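Dumping the structure here so I can ask a few things about it.
For this view, one protein chain was removed and the others were kept in their places.
Residue numbering begins at 1 within each chain, and the chains themselves are lettered A and B in the order written.
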Amino acid sequence: MIDLPFIAVIVLIMLGISAAVLKRNMIKIVMGVSISASGINLLLVALGYREGGVAPIFTNAPAAQMVLPTPQALTLTSIVIDLAVTAMMLSFVILMYKHYGSTDSRKRRLSG
Amino acid sequence: MTGVLITGAGFWSPLVWLAAFLIVLAIVLLIRSTGRKKFRHGTDQTAAFFSGNEAPKTHVKAGNIYWGFFVTTGRYYRWLRRMHTGIVNDYVYSFVLIMVILLAAVTMGGLL
Partner (left out) sequence: MMAFLLQHAPALVIALPLVAAFAMPMLSRLGARAVKAWALLALLATESLVLLLGRDVMSGNPHVYALGATIPSLTTPAGYPIRIIIEVDAMSAFMAMICASISMLVCMYSLQYVRKKGGQDKYYTLLLLMTAGMMGLVCTGDLFSMFVFLELLSVSSGALIAFHARRGESSEAAFKFMVVSSIGALMVLLAAGIFYGQYNMLNLAAIGGMLRFGFLDKVALVLLVAAFAMKCGAVPMHMWVSDAYGEAPAPVSAFLVVASQASLYALFRVCFTLFGVAAATEIMGWALVVLGMLTMFIGVTMAIPQKDIKRLMSYHAVSQTGYMLLGVGVCLAVLGNAAALGSFGITAMQGGLFHVVNHAMYKGLLFLAAGAIIYRTGTRDLNKLGGLAHRMPLTAVFFLIGAFSISGLPPFNGFASKLMIYESVFRFNPLLSVIAMLTSILTLASFMKVFHSAFLGPELPEYRGVREMPPAMWISMGILAVFIMLFGIFPDLVVQYLVGPASQALLDRIGYLGGVL
């Protein structure tokens, strides 16, 4: 089915955001953001796909239609950004665990 | 003419305001200069008048300022403080809520 990647994208994004809304453990919140980002990366790669296409490399290319290369560049950038963001959020969770003693998002001290 | 800001419904000229302020300041200083010049500092002649009572020497702390305002608007502030939980899940939840409300407004707003 041609729509399966896009349905998977919607499911992944919704799963990720619902993890960020519903889960109490901060590491699971970080995982939720990462799953959302993977869903959007899947969307970008799936948008560039052409049926029966080959990889967009000019050297020794077979004579067929190529898939679009731009979304692959966008996805690479997005993967790198997501890596940096996840690493940062996890380091903040480590610092919070050191000071607060728990990874529960309800044990916050800044409110009101 | 410089110094005149034309808003749609009128104009605002800060230079004229400053000139008026300086004129009023000059009049105030003029009136002040016609007062008594010989008085002793630090005695009852320069103390504030509290109907014969002792002048209070305390400094009202920040938590006690505007207590009447907070008593009157107590119900509103209880609701407001309850809304600001400080839990990160609620932050993401309010974002999703606004997105859903805006989507409903934009897609169905044309039907109104």
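To be clear about the criterion, a residue touches a chain if its C-beta (ideal position, glycine included) is under 8 Å from a C-beta of that chain, and two chains touch if they have at least 3 such contacts.
Since we're looking at a predicted model, the values are computed, not measured.
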| item | value |
| --- | --- |
| Contact with the hidden chain (one of B:R40, B:K57 or B:R82) | B:K57 |
| In chain A, positions touching the absent partner | 13, 17, 20, 26, 29-30, 33, 36-37, 40, 43-44, 47, 68, 70-71, 74, 77-78, 81-82, 84-85, 88-89, 92-93, 95-96, 98-100, 108-110, 112 |
| Interface with the undisplayed chain - residues on chain B | 2-10, 12, 14-15, 17-18, 21, 57, 59-63, 65-66, 69-70, 73, 76-77, 80, 83-84, 86, 88, 90-92, 94-95, 97-99, 102-103, 105-107, 109-110 |
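Note that in this section only the chains that are shown with their structure count from here on.
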| item | value |
| --- | --- |
| Between chain B and chain A, distance of the C-alpha-averaged centres to the nearest whole Å | 45 |
| In the complex, chain B residues that touch chain A | 81, 84-89, 92-93, 96 |
| Chain A - residues contacting chain B, complex | 17, 20-24, 26, 29, 105-106, 108-112 |
